[in-house]
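A single protein chain has been omitted from the complex, and every remaining protein chain is retained in its original position.
And now, chain A:
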Amino acid sequence: MNDARTFAPEAAPRDRRSGLAVWLRRLEGPQTMGRGSLFWLAAGLALLAAAAYPQFSDDYTVGNAAYFLVWTFMAMGLGVVWGYGGALSFGQTAFFGLAGYAYGVLTINVGAAYGFTWLALILSVALGGAFALLIGYFMFFGRIRGVFIGIVTLSVTLVLETFMAQTAGPQWRIGEARLNGFNGMSGMPPLTLPWPGGDLVLYPGAQLYYALLAMVALCYLGLRMLLNAPFGNVLVAIRENPERAEMLGYDVRVYQMLAFGLGGALAGLSGALYTAWGQYITPSSMGLTSAALPIVWVAVGGRRDITATLLGTLLVLTAFQQLTIYGSQYALVAMGALLLFTVLLAPDGVVYTAMERLGRLGRPGRRAGR
């Protein structure tokens, strides 16, 4: 499956302008769909609509929307690892859970004063990323490929779940924080902004929603730039043909390990934010069912494009919450069926395929429309 946009020649000319301008130009490029004023106009309108949304809704619904936004980081991270890097990881939840627990342990021990929660967030993300780098080192420097990566990552997350589930009892504590085994941790403070005239506590609601929306937008744009940078190009080259990339002089292992670390850090960001959002985290967040969720979002949305991943994740999350309201026990069956039909009928992902069709419509003169 050699993408025409993989090695598009127009990406090649070297830019001699300042560093920032180079990075801004990379918002558009061969590795991401969508370019030109029309696309950015639509993106801007979508952001505006998302920003205006809390004005027309109650606090509970907005907190719920914030919950959806929490998950998008993990999905985008998986999109980078799996869609762009070609390494299917079943274990993003391991980094999610690790960072979630780390956030809980740190904030329960230190508290929320002086904006420490944000430092705890950064430390948790760093921990998730570092753990992913370690696992990635063993996997990619051990030359594990294809399906074995899935098995190793799945084992990691299941073992972590088993470990955390048996930490009941007072002997399992880190400082003040009891791990509480199967029931999980709770009672950690939410994200808190130090503010003149009293700290701003971001409970699920409009304020947390805005903070998360800004983070999602920044993360999305940042990933677009990174994926169109040489790093992203090499990553796609490795996905298409590892031997060729190696012959061209790239150390395939390093690139894959770094991509995996990035995916782990993003999963960690989701995990820490999840803990901050609901003020609890349980071992089942690393279990088999939880591990399936990111795969479903990314597979259904479309893994080969970060925009499709983001939109698909939000779409699937919304659809499943609606489904859960009407019959929670059928939600998992529907999810499995959705996965099955996506793989069989729209292997590139539903949103991805739709976006590609739309792109062709917009440019009738060009055959591929990319």
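Here are some notes:
One rule holds for everything that comes next: a residue touches a chain if its C-beta (ideal position, glycine included) is under 8 Å from a C-beta of that chain, and two chains touch if they have at least 3 such contacts; residues count from 1.
We take it that contacts and distances are computed from a predicted model.
Of "DNA-directed DNA polymerase", "Phosphoribosylformylglycinamidine synthase subunit PurS", "Amino acid/amide ABC transporter membrane protein 1, HAAT family" or "Ni/Fe-hydrogenase cytochrome b subunit", only "Amino acid/amide ABC transporter membrane protein 1, HAAT family" is the UniProt protein name of the chain excluded from the display. Of the listed residues A:187, A:222 or A:347, the one in contact with the hidden chain in the full complex is A:347.
Touching the missing chain, out of A:21, A:38, A:119 or A:151, is residue A:151. The set of chain A residues touching the chain not shown comprises 88, 135, 138-139, 141-144, 146-148, 150-152, 154-156, 158-159, 162-163, 166, 288-289, 292, 295, 299, 329-330, 332-333, 335-340, 343-344, 347.
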